[in-house]
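Here's a structure for you.
Excluded from the complex is one protein chain; the other protein chains are retained at their positions.
Should a chain be cited, it is by its letter among A, B and C, assigned in written order, with residues numbered from 1 in that chain.
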């Protein structure tokens, strides 16, 4: 999970990009970077941390030009290095190219080994670098053609933004597994992972890029082409968890979808409760839907501490045993003596929900009924979400077993069909979504892929 | 507005204090500090920024001992210096004393001038230092007696925590204008501005300190005394805005009070709307109360960006005009074509609410009816809240004028009596609350006070 | 040991002060600070570290005004806190006062206890704060008179600079134990611990302040008074070790004095050697004098690494045993097979010279004859140099014993009379110097003084 943004034809493009990235910050807090171009050269800056940590005023001023693009990177284990931050900027026989990428390329390890054998050398463990090597090896042809030639060799879910000194190319994979939206700020075209970035900068949301679509943006305007046959398999987890509730993705408003999921959850999986509580922040929409549908009052029974910063000293085991509990707090006077219906958007590892159930009981809840606004998460995602099968609570467990595991009085999930109803589909529909994490039905070939493949000894190391 | 905490008789008292301060961080983000004692000496560290910025692991380890106290400081103009951070630690003829303070002393400027004439020298512009000078000039007597002798000379709203090498003294002003709660972690007694700090560290909330009460805590236990006749005038604004919703203050749960305010707002001040929206984060409770009472659905129509950190580059005027809008975003698909009832907890200057109304209209709201869950804020607070009369929108304006000012279709406030109903009082009650900001009825003498009095040239300057 | 500077009547006085402090940096690397005044108010900034660490461009710009003064602080054990950094700025009944101080007050502990009993409270463990309390307690009278009344109560060696919003007062103790020079930059008067600060800022050295002299500088000019009967006992160690070789102090150029000491050392204490080597940097002058007088060539046999910064990771014991040796390196090709005459300015603890002798032998020196250009350092200094008697190698040892201790083939010191000859005095002169560290003959009363007295538990603690 990452966030990308790009814009062409606006003064101080890097500064606009900064604000867009802050709006996309929820998609990745590990690293951030911006590349800008002025028609003649590309300048870039990137680093570890939040957008506001990495990019200072003076830095933005140095990133001159009316073309810019940026990236925020999701925190994944094992690769927390500046070398892996984006955009990556390289020199090739066709000049400077900057690239930012959201998604995963399932065949990157195989491509990398082949490229290395052909004499390419790699400076990061990111699969993004593979795309650049393919691009460098494309022959003499227009830039956008070379990009198409490169991406036709990769498989997976991806949204890419590439910057040249005078143009920007953005594209989406044939399945549309990762989102990418098109906007306009005055006359200037822009692209972003989510439409909330457009709202933040005062731009107008125009439409989503279609799966398999590529746009090339210059100061003269936008041209679009279909670089691959679209086979829509949109990522349902964007709607369930990742995206900001105020974004519209592929035609659905995220908050509205979540609220409908909550309503359907109440309809199909009622629970005997006095109050409905959502796990902040991502489950608030679903919980309020559940409350409305059921007529059971929605209460703020869990408070999240928003000051747990990067430098927070995590409580030691000793302190945790002594009761220190920082991130979430159950509100005793709300919860005490009540039967709680606890709504969460999903269960991945199950550790958080287990702790919340325990916390609610300690605060005096007489019963805790857990309702999840998505199906059991059983299969690892290969398209941009960082999960290993063995970590998934639902992988090899029944709902009854899971209920016992998390210590709830009852537990229920939406089925895939019920969840799809929230998007307006009935059981006869051919869903345009990838539900592989729930069903195991992957839209692409899946190589025996291990996200650490690209970080095996031979590639690791440089931390700055 | 500040937050204080203190604890006696627990290993690693400074570390416990760190977690308690993080839980109190909403009460002040300007500066933070901790003082700890081991029976023989006091060690302290303080600095500008969040608790997690100021206090590193190594620092906490150096603050040895089983007694500790800490402070978080609210951001006020003109005094953003380490010199004004707390706790203040001084040497006097009775040994080391550390002091942390929440509140304002209305007679501090007069006391300071008198003390200076008597040869005292001041190293900060904080009124807290006045208390220490009075304490230093108290004669030979037990520590707690000397504290009482000092505080009997000050007027205002205050909660004080004082640390000696082997004991902690905490007290509340006679009106109880600032909150202070008593808790227990195992056998160890602790005090905190709000009970949410106890939840965070696994301590048990015992009771609030009474107005005019002083407690002295040693390793042997707690003794309490009434140092002044209690005349309860609790601060209603703690419940309206400052406190965390999961805190209980003086017998009321903050979230529950806010929700009742929202219900009463709907009952007495209905509005013709399709959806209810609260201004995040502090008005969510009241808005959900309004929605429940009115039967109009509550929606997340405003999203707050939680990544606007201290280092965020504020948009220039030019960027703001271009539409850059970072803190709050209106959700178009929720708002568009709807009549919005916008619930906020209060109007102080009016600039924020004006921008939100405008933003909602731009997002397509057909009508915007503003409902405020407190009365018009007309008079400056002299007891810890940083407002000047000239900045108050309501100071010299009718509700109709204010409605025009903020661009709403209608505007209504709770009356003082309606607000008091949320606490369970009817019109015949003698409210135990200070409502001076709404009524102008101040519980203490009010000198011609100017918060910058203590920062006139003669006292300003040292920034580190 | 510290350095002070002050100037009145020049635009950007704080910036000028910055450059003067960088020139005085050798007098103290622990902390630095500047206070500036614009006729109406004083603004200050101070912090731990080098001048260039503590003071950034923006900070200097905020320190507005045409009056300024600054301080660099020497690294002493146990008090490395911002609270002890200078200038100290306080508010008193006579307005703001900033104070910077070089020296030690031998009766500070006694004065402090008395002040505390009278109700003063102390925020640092620095003896400088005592002067400010005495000043705060002086009655209504002109500022300079009040300063005189305060300093008449203190004993010791000191050079003080005090800043008011519109004037600067500087003074030197009756014995002139600490240096203070007067200069002029255009028409603007300035004072500095050493004349090298004047050279750095393009100012003209006018003269030294006399012992017991006070100058008051306003925009209108300078007035001088004799506040105490002068009894000159200048510090000889300034010339031996502390001062920069390009400074002139009390009429002698430091480099010239050191070179003459080296010549006299060669004359009275010849040694059989092939080359003369000085310990960098402070002994280079003396060593070159020795070489010239003896006709034995001077060689660079020891190289100092100038990149050992504050953040240098000190070699562990394990690494030191493995041979890691960073600060000084003996040049094998210079030293090998030679009889070395090693000239150092003084022996305090003896640990450094012992290591150097060992290093020279390892590099192949066949003999090492140590010659010290001052007498054995036998008695602790109470006037600004941080030494405890028990740490002094010479305290209870004969020269023969010391020679064995440091592993030299021979060892000789200048006698007090020989050292005084370098200043032009013969044995019949009444030396105007304090030689107490060599002779034990202190110019003032010496209370049973312990530098940690001011840091006993009751005063310690605040680290920021």
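Heads up, the rule we're going with is that a residue touches a chain if its C-beta (ideal position, glycine included) is under 8 Å from a C-beta of that chain, and two chains touch if they have at least 3 such contacts.
Small disclaimer: the values here were computed from a predicted structure and weren't measured.
**Q** Write out, one label after another, the shown chains that touch the chain missing from the document.
**A** A, C
**Q** Out of A:92, A:184, A:311 or A:410, which is the one that touches the chain we can't see?
**A** A:92
**Q** What is the set of subunit C residues that contact the non-displayed chain in the whole complex?
**A** Those residues of subunit C that touch the unshown chain are 12, 15-16, 18-19, 22-23, 25-26, 29, 50-53, 55-57, 60, 185, 196, 199-203, 244-246, 248, 253, 255-256, 259, 281, 284-285, 288, 292, 297-300, 303, 305-313, 315, 319, 322-326, 329-334.
**Q** For subunit A, which residues reach the chain that was dropped from this view?
**A** 35, 40-47, 59, 62, 82, 85, 88-93, 95-96, 113, 116-123, 125, 132-133, 135-137, 165, 457-464
Assume only the chains that are shown with their structure count from here on.
**Q** Report the topology of the inter-chain touch graph, choosing from line, ring, star, complete and other.
**A** Shape = line; chains linked end to end, path left open.
**Q** How many angstrom lie between the centres of subunit A and subunit C, each centre taken as the mean Cα position?
**A** For subunit A versus subunit C, the centre distance works out to 60 Å.
**Q** From the mean C-alpha coordinate of subunit A to that of subunit B, what's the distance rounded to whole Å?
**A** The answer is 37 Å.
**Q** Between subunit B and subunit C, tell me the centre distance in angstrom, where each centre is the average of that chain's C-alpha atoms.
**A** Centres of subunit B and subunit C (C-alpha means) sit 48 Å apart.
**Q** On subunit A, where are the residues touching two or more other chains?
**A** Subunit A, residues with two or more chain partners: not present.
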